[in-house]
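Take a look at the structure below.
Note that one protein chain is taken out, while the other chains of the complex remain in position.
Just so it is clear, A, B and C label the chains in written order, and each chain counts residues from 1 on its own.
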Amino acid sequence: MSSKSLSLKNISKRFGNVNALDNFNLEVGVGELVALLGPSGCGKTTALRVVAGLEHQDAGTVLVADKNISDVPAHKRNMGMVFQAYSLFPNLTVEENVAFGLQMRKVSKHLRLKKAHELLDLVGLDSQSKRFTHQLSGGQQQRVALARALAFEPEILLLDEPLSALDAQVRVNLREEIRRLQISLGTTTLFVTHDQEEAMAISDRVGVMNNGVLEQIDTPDALYNKPASSFVASFVGTMNRIPAHISNGMVEIFGSKVVALKRGNESGKVHALIRPESISVVATTTQGNAKVLTRSFMGASSNIICQTADGTIVQSLMTSASTGDLLPGSSVQLRILSSEVLVANV
Amino acid sequence: MSSKSLSLKNISKRFGNVNALDNFNLEVGVGELVALLGPSGCGKTTALRVVAGLEHQDAGTVLVADKNISDVPAHKRNMGMVFQAYSLFPNLTVEENVAFGLQMRKVSKHLRLKKAHELLDLVGLDSQSKRFTHQLSGGQQQRVALARALAFEPEILLLDEPLSALDAQVRVNLREEIRRLQISLGTTTLFVTHDQEEAMAISDRVGVMNNGVLEQIDTPDALYNKPASSFVASFVGTMNRIPAHISNGMVEIFGSKVVALKRGNESGKVHALIRPESISVVATTTQGNAKVLTRSFMGASSNIICQTADGTIVQSLMTSASTGDLLPGSSVQLRILSSEVLVANV
Amino acid sequence: MAKALRIKFQPPLAITLLILGFFVFLPMLSAFEYSIRTPLTGGYGWTHYIWAVTEEDFLHYILRSMWLAGVTVLITLFVLVPTMTWLHLSNSKVRGLIDGLSLLPLVIPVVAFAVGAQISFPEFVQNTVLELPFLYFVLALPYAYRSLDIGLNSIPLKTITEAARSAGANWLRTITSVIIPVIRGSVMATIALTFALSLGEYTLTVLLHWDTFPTWVTYVAQDNILGAIAISMMSLIIPFLILTVITLFVPERTIQGRK
Partner (left out) sequence: MAKALRIKFQPPLAITLLILGFFVFLPMLSAFEYSIRTPLTGGYGWTHYIWAVTEEDFLHYILRSMWLAGVTVLITLFVLVPTMTWLHLSNSKVRGLIDGLSLLPLVIPVVAFAVGAQISFPEFVQNTVLELPFLYFVLALPYAYRSLDIGLNSIPLKTITEAARSAGANWLRTITSVIIPVIRGSVMATIALTFALSLGEYTLTVLLHWDTFPTWVTYVAQDNILGAIAISMMSLIIPFLILTVITLFVPERTIQGRK
């Protein structure tokens, strides 16, 4: 395949008074899938649009395979892009949509339809090739958009929240499919999303952005287990923030003393950052340290939301089998299961 | 509160040639939250709209606290309804929206604004009361819609996929909030959704619908662990369908023989229905029985998708710690962890 | 994503403004300049304007045209708002047909229309000037219909209506307290379009032998073209005020707010 590496060097971009990107740097290797993750307004979409050529940076350079493409117009960049939704051309059939990029590249009708069918086959929609796009479901439309973006063998694939307008079930299926296709074609991919679960599930590396800068870029495991900042810790996965007091490097939580992992100069009153799966909830007949608010059944596991005597909301994730007696309103004892916790300033 | 019980008796409703509801029965107790779950077109929304009076049934009766309301027009039914999205009145402020139902009931301006603020406080939006609705995020808009539906103390609360237009994170937070509010106000609630996770997470009971009839109605735990049909088994939670052969009440899966739990007259070639958490994946240096396709990191647990030698796709859910060496393409050994499996005809 | 607030030089915009300037503003200004010339002294003066306002027919005809236009607006709103709300909610197949029919008055030559009305309408209709608002309504229909159609299409009408009803509003209140306020911009545009068209209608009025402001202006123009221009200029103020109102209540775009 024609896949290339991508690098952004010292990109800055302002909109009015807002710094969308502030001296932003990113490297994506050949065949790698990197996700940019962050809250809305963090600059992730701007970064992707600068790569696509749909926005022009105020400063910095975009390199594809070490070639500076900063001044190449969007339609000559040879990048496949999948948008949030509704980007298909409603006047064209499915196969004509997929063949559009090749038509613009003056490929003969026979060849471009052959290629379109090849890609529709890959996304499991070859049987729908003669239909119009409004006859397809949201998930099918995004599959067609993916096929269209890949049909002209782009050097880079750009995914701009392609799943955000879809239903939960379709979203999960399609993200797995995108990943399988991306691995098998080996296309270098930049994927922008605000959904941490999505980013973590299918990426080689995830870059967490905030206010136009990259806070941390790392593998999903590393981000989850070794977050570089309190922002990353709270944004990636669910994180309880429990008020505690630090002394001699230890914090006391639910009656147990555990080692505090400090990032900076946290001291005195702090928040202990604890994952839901590191908290156990046990029903007590005596006075416990919390009360159950709700129990959500999630299949293999259940999510228990409790409130401690001082009003803190605590979330715990346990196997469903062990939560049968945790009814809303019942008195429970919370315990921490790990021997170390991250702490952050209040 | 003024909460009442709801029952639908032998409701039928056709649209053209489609039987949206076919002799449908449902009972919802006082203060209970019942979800109707099913694929699109299964009739769940029609059932809700019949209760609201927005559709009129061809046959059958709707009872609220044993009073027949079948012929009461929608605006006199006193039911609070929350729609999928964009149901707020864009010309009114947040507080005016919430007070709308009371205004229609000729409550004095002072009293209705007082009540509106009370409810906005409950959904955490009292500070936004003077704003217009387009200035709010999607999640905030749905909170206002919820407050509006509850402001006139409805006998029944009807939720028509209120979360489906929201982002994943907001969706999870709001569903927990709806449940907490519903428990504390004790309002009888009918909740329609196509998202099984959502239904399972916050309902007292979940009714699974298909083709206009209720396939099963039960607690989330019971639906997950004792599905009444192959449709329910596959629709609720993720379910692997693995081809197997049944003989003497036993099926062989991944080399182990396990007891087959039969629902009907399943025999010969069957599908074994196995939850992802009941399958373990272990890396092997020798020839395994499957290959890893993708590994999705989900925080505490990871999702492994494998393909067996005969092409079957198998999904497994394991703690993230035990999946570090399961890279795409690596050879693995699948094992079944339970001693009994449900089977269904191919 | 914020956009730069500065207005940069943009070729398409420049072309539009240039064309509007040359073909709209230039004629307007020239006509005005011409109407205030005083050929005898060689300078400028308000002679023709003073003549116009002291002419007692001026007030008579402009008031008559205004109340006819007002009645036309009322007919338009009473007929179209409930009908079109129903058409949009029902998803009925006839909607496409009505969409097409509403364009008909645009292509029917007014001559044929006037002669036909004279022949076919019963005496009691033709004896009253109230025949005009109904005919103006028909002439304005294509524009009024489109304008309300935009408004009703730009809102999630079905959901909003059902939300109002389930919150306790009957149909009348749903239309008056919810739908009309929500498509306020469209309704204002419809009012303005219908009012302006009724106020300026000439051909049909003349053919049916009625006298209104435009026919009077044309009559004046035969002897005193400068006086007629002065009158037109002054009558412009009225629709201009209406235009200002529309611009203040700019039609809502889609509520969802696409990115």
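Criterion: a contact is a pair of C-beta atoms (placed from the backbone, for glycine too) under 8 Å apart; a residue touches a chain by one contact, two chains touch by 3 or more.
In this text, all values refer to a predicted model and were calculated from it rather than measured experimentally.
Trainee: Quick one: which of C:52, C:163, C:182 or C:228 touches the chain that's been left out?
Mentor: Touches the omitted chain: C:228.
Trainee: Just one of A:47, A:62 or A:79 touches the chain that is missing; which is it?
Mentor: Residue touching the chain left out of view: A:79.
Trainee: For subunit C, which positions touch the chain that isn't shown here?
Mentor: Interface with the chain not displayed, on the subunit C side: 3, 5, 7, 10, 12-13, 15-16, 19-20, 23-24, 26-34, 79, 82-83, 86-87, 90-94, 96, 98-101, 103-117, 119-121, 134-135, 137-138, 143, 146-147, 149-150, 153-154, 156, 158-159, 192-193, 196-197, 200, 202-203, 214, 217-218, 221, 225, 228-229, 232-233, 235-236, 239-240, 242-243, 246-247, 250, 253-254, 258-259.
Trainee: Extract the touching residues of subunit A with respect to the undisplayed chain.
Mentor: Considering the whole complex, subunit A reaches the absent chain at 52-54, 73-81, 83-91, 100-101, 104-105, 134, 145, 148-149, 152, 158.
By our rule, only the chains that are shown with their structure count from here on.
Trainee: Based only on mean CA positions, could you tell me how far subunit B sits from subunit C in angstrom?
Mentor: Averaging C-alpha atoms per chain gives centres 51 Å apart.
Trainee: Using the average of all C-alpha atoms in each chain as its centre, how far is it in Å between subunit A and subunit B?
Mentor: That gives a centre separation of 24 Å.
Trainee: Two or more other chains touching the same residue: where does that happen in subunit C?
Mentor: If we look for residues of subunit C contacting two or more partner chains, we find none.
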